[in-house]
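Questions regarding the structure given below will be posed in turn.
Showing subunit A:
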Amino acid sequence: MESNFILELFGNNIWSYLIIAVIPLGFVTLYALVAILGELKIASWVQDRLGPMRTGWKGVLQPLAEVIKLLQKEDITPTNVNRPLFNTAPFVVFIGSFAAFAVIPFSSKFIPADLNVGLFYIFAVSSFGVIGILMGGWSSNNKYSMLGAIRSASQMISYEIPMALSIIAIATLSSSLNMNKIIEMQSGGFWDWNILGGNGPILKIVFIPFLLVLFIVYFIGSLAETNRTPFDIPEGESEIVGGYHTEYSGMKFAMFFFAEYANMFVVSSLVTVMFFGGWQSPFGSFLNDPISQVFWFVIKAMFFVFVQIWLRWTLPRVRVDQLMYITWKVMLPFAFVAFLGVAFWSMIKP
Partner candidate 1 sequence: MAERKEIEIDFGRVETERMRLNVGPQHPSTHGVLRLEVELEGEIVTDVIPHIGYLHRCFEKISENSTFVQVVPYIDRMDYITSMNNELPYVLGIEKLMGIKVSDRIESIRVIISELNRIASHQIAVATFGMDAGAFTPFLFLFRDREMILNVFEKLSGGRLLYNYIRVGGLLQDAYPSFKNDVLDIIRKVRETNVEIMNLLIDNKIFIERTINVGTLPADVAINFGCSGPMLRGSGVKYDLRKVEPYSIYDKFDFEVSVGDGKIGTVGDSYNRNIVRMYEMEESCKIIEQALKFMPDASEDVHATFPKKIAPKGEIYTKAENPKGELGFYIIADGKNKPYRVKGRSPSFVNLSVLPYISKGYMIADLIIILGSVDIVLGEIDR
Partner candidate 2 sequence: MTTKEIFEKLKNEFNDDVISIFDDGMVSEPFITVSSKNLIDIMLFLRDEKGLMFDYLSCLSGVDYKENFTVIYNLFSIEIHHRLTVKVELPKDNPVIPSVELIWRSADWHERETYDMYGIIFEGHHNLIRILNPYDWEGYPLRKDYKAPEEYHGIKVPY
């Protein structure tokens, strides 16, 4: 089955590939606006206030105003920064998170690039952002930026290990790294989603706890990966001012911002793909046509984006050593045990 309707429509030529590339870009832009509005409105809902109310109906145009404000802002490059690195860093960060969209399966009929190592690919490119953050932090010639960059690098590298373990576990369960394959394994309603043991006989309920642990490990890791509270220590504004983006302003700062939101969607969609059936409808074949699949996928991913925003406005920040403690001494052993459990299940699974 051709997994891309654009290739079916326009044939296998350069133009269709360009269109395929543009669609996620458009989606990211649109999504970022929605997510910023969501962040503002959820924050105000949590904090018992109204939030932006002046721009448009109930302030819905606020993110647009913010984007225009950031575009208009003077682009300040401080003296004594390393110019080439300083200027490229935000784009490197953004490229890292945007490249991940190449394998995000929005629907059974639309996945920009149907790689058979999709899961692995996402994991590879999302660590790209670390380089950008290190570049930005180091080239800023600012001690706070430097501290933030180093914190960020150590944090991301540490958290990738438990995250990788949960990815391996899912790959073992589905015996594939292909995104669409993993999703197709979970067809048949929510009972067959990986979080509930995947497709298999009733014996799978014994192994649900393992998958639950993997999900929690992956989700906590993804919070750290995207520098969101409670793991926002690389930019913890009460300690190190702005961390790696202290010296950035205007559009370059917006790129960091944009990349963070794009990254939130990437990790959320990965959670969706790995544990919550991706574009599968929760009701089996009901509403499971390619168009509804887009809806299911986006709604599931957005739910996890919402959880991330919700957590940000609820929890305080952890400290650097506690962060390391959580990943190396708590999450890693749990992930190992859970991985063994899942591997055992996929071995005895008929």
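Simple rule for what comes next: contacts are C-beta pairs under 8 Å (C-beta built on N, C-alpha and C of every residue); 3 or more make two chains touch, one makes a residue touch a chain; residues count from 1.
As a selection rule, all candidates are chains of the complex that A comes from, given by their letters.
Since the model is a prediction, treat every value here as computed from it, not as a measurement.
Peer 1: In this complex, work out which of 1 or 2 touches subunit A.
Peer 2: 1
Peer 1: Which of the residues in subunit A end up touching candidate 1 in this complex?
Peer 2: Per the stated touch rule, the residues are 43, 46-49, 143-144, 147, 229-230, 232-233, 236-241, 313-322.
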